[in-house]
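One structure is given below, represented as structure tokens, and several questions about it will come after.
All protein chains but one are shown at their positions in the complex.
Right, chain A next:
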């Protein structure tokens, strides 16, 4: 949270100076990447997030990029992995109830952030998207609803039904008219098969068909 605010302020200062640099024909703005921090050897002297500082000495203007120390937040136990979920060893361990985790990958109107921004790998991005969908349908993210247009009057009052582990969207599902006998029943799907490999801490196995 705090790290993001700091980075946001750095970005505004960088963007301000970038326009000035382009106007003064000096391409000082370098590509900035996050660097791995080895706790054994300390911070490696490599590219990091820099703050651009401008100094005027008489007729010469010096625009310098000073390396900014990254904030000492909690470090992931596996920093060499590509995906943030694998960096924190959370693969197969999260569910639709882990709202604190899921809320880091969603926008304010409830949509998912793109993969190129968050840095997730394809499979984990899909799993997180599925969990976010299930959390929305369960009503666990009440403040991340899309803004309704002004003066919007709902036609019919929707029934407020509690649900959880809903795989399909509410309007898209058709009723099961002929469910069948006990030995050949047309089962109702619960949860999602993408989360089939999740760790079960009790003796119960994960049932995807009820």
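Keep in mind that, in the parts below, contacts are C-beta pairs under 8 Å (C-beta built on N, C-alpha and C of every residue); 3 or more make two chains touch, one makes a residue touch a chain; residues count from 1.
As a convention for this text, contacts and distances are computed from a predicted model.
A.B. asks: Identify the UniProt protein name of the omitted chain, choosing among "2-oxoisovalerate dehydrogenase subunit alpha", "Large ribosomal subunit protein uL13m", "EF-hand domain-containing protein" or "Proteasome subunit beta".
C.D. replies: The chain we cannot see is, by its UniProt record, "Large ribosomal subunit protein uL13m".
A.B. asks: Taking the entire complex into account, which one of A:59, A:116 or A:155 touches the absent chain?
C.D. replies: A:116
A.B. asks: Pick out the residues on chain A that sit against the missing chain.
C.D. replies: 1, 3-4, 7, 10-11, 14, 31-34, 49, 73-74, 76, 84-85, 87-88, 90, 96-97, 99-101, 103-104, 116-120, 138-144, 159, 161-168, 170, 173-177, 179, 188-191, 210
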